[in-house]
Structure formats: C-alpha cells, structure tokens
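One protein chain is absent from this view; the other protein chains keep their places.
Our next item is chain A:
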C-alpha cells in the first residue's frame, strides 16, 4: 500500500504530470464533444485529422519555444522572437516577389537563406547587447521587439507582400512522407537541438551559465560566448517559424506575423517546467507546453466558442498550471494531502475569476 502511494506521489510530482493531465483532459473533452476528433485518415498518401492539424499548427510555436528554452536556461529572455519572425518572413517574401520566376527552387532557397541571414544578424545584435554590453535581457530584446516590427513594415513598405510560389508554400502546407512538412521541420529541429544539448556537454554548459555565469566563467566556460550563442539560436528558430507562418498564407504582413508568439513561447517553456530564473531546461516539457497551448486554441475554435474569448481560457489554464507547479503553492496545500487533486484546481480558478 505504502509503495503504491509512494509511486503515485512520484508520478504526480513529476514536472510533466500536470501539463500532460491538462493536455489529455483537453483532448478527451474534444473527443467527447466531437467523436471524429481522434480519427486520422490517409488521403492521397497524406495523413489528415484534427490531431495532425494541431501538431502542424503548433510547429512554429514549438520552434520558437525551443530557442526560447535555451535562452531562458541561461537566465535570459527573448522578447524579440515575434519581430524576428516577421522580419525573416518579410525579407524572404520580398525577395521572392521581386523574381520573375517565383516557382524556381533556387529562388526560394536564396530567399530562405537571405531571411535566415538577416535573422542571424538580429540574433547576434541581441547577443552582443546581452553578452557583450551586459544589458538586462528583457530590455535588450525589448528594443528589437519594438523596432523589429517597424523594420518588418519598412522592408515591406507598409504593404502586405503576397507571393505565388509553390516551393515556398511547401514549408507551410506541404507534405513529406505522409506527414505535413511543417511537422517534419519541427521534429528535425527538436531532435537536432536535443542531440546537440543532451548528447554533448553543451546543454550542461548552458545550464551552468544560467545557474551562475561568473562561477561558470571561473570554471573555464566561456559564459559570454554561450550567452551570445543562445540568442543567435533563438533568432534562427524564430526565422524558420517566420517562414512557416508566411508560407501558410503565402503573404507577409509585418504587423501580424508572429504577433504575441513570444508570449505563447514563454508560456510553453514555463508550462514545460523550465523556471524563468534559469539554470535548467526541459526540451520535452517545452514541446508538451507548446502542444498544450495549441490544443487549447484549437479546442476553443472547434467548440464554437468565440475565438477571442479563448484568451479567457488561456488565462485560467496558465494560472492553474503555474500555480500547481509553484513550490510555494504546493507547500501550502501539502498539509491537506488527503484530498490532493480537487482542492487545488478550484482555488486557482477562483483567484482569477474574482474581478469578473
């Protein structure tokens, strides 16, 4: 009996337990509301279904959140990802729109390379401000968050650039090996980042810089170089997300691309169990967090609730997940462990609903 209880306590205290429970609850709610929700079918060699859609739509968020995890692991934060995504998308679309043959693969590859290059420059700018000059990350990236939107509009001259390019569109809505191409890209980048950080010492070095940059430097780690690097990686991830978002709609709108994606990404990271204080990061948790946020958005659409009101649900879910994970909150309720689940959730909800 006691071992069962101990094992149960071990499971519930795992950092991914509550996010996964919420995710499963959302999926179950969807399945109950619309039984066809869980079905996946194969049409013309491509997989279709609501679940596939959710993963496809969350691909940009997963990418941005991956970069964000690394930045947050060093104790920083990157507010500029949305603006970087907009700039990268605008640069790529502008180049494509100016070419006579928009369907040539070479043109699209050059465009993507250009957008990627600009994003790397922006990331390097953030990195220099934070690692070189030593400005607080939240302000350093705030500069680009404000100015980047202006830059994206400047590149597009205030217009929405529309393109008609087959190969570029593939990034957003194409398929590869039955899976949507966006999922493949997100999966590939996730695996790449995971292998690079968890199969080498890099991940631990990043965490040590987040734990204490000065101590890491004294221990022989080039703290500044690592800090610089994570901002560049974050910008690179944001650029790929920007390509996906613009390819999805075959147009680049400097104002709308990646709007508020930085907030969603930070939420995904935090829901995944990475603390904003830095020193630890969990890529798996981040992916779960991103999926959770996208599932929430999609469920709200699917259940015919006004999409704008989805923000209310988001607020409640965010605060509930964060509260459940907060050590202070857990400690407060540890004494009443006899009924562990039920008293926890209503308190979080009530707190937020007071002003309504």
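Definition applied: contacts are C-beta pairs under 8 Å (C-beta built on N, C-alpha and C of every residue); 3 or more make two chains touch, one makes a residue touch a chain; residues count from 1.
Convention: contacts and distances are computed from a predicted model.
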Undisplayed chain, where the name is taken from the UniProt record, one of "Succinate dehydrogenase cytochrome b556 subunit", "Protein-methionine-sulfoxide reductase heme-binding subunit MsrQ", "GMC family oxidoreductase" or "Sugar ABC transporter permease YjfF": "Sugar ABC transporter permease YjfF"
Sole residue of A:106, A:134 or A:166 that reaches the chain not shown, by the stated touch rule: A:134
Of A:113, A:176, A:191 or A:315, the one touching the omitted chain in the full complex: A:315
Chain not shown, touching residues in chain A: 77, 129, 133-136, 138-140, 142-151, 153-154, 158, 254, 263, 266-267, 270, 276-277, 306, 308-316, 318-319, 322-323, 326-329, 332, 351-352, 354-356
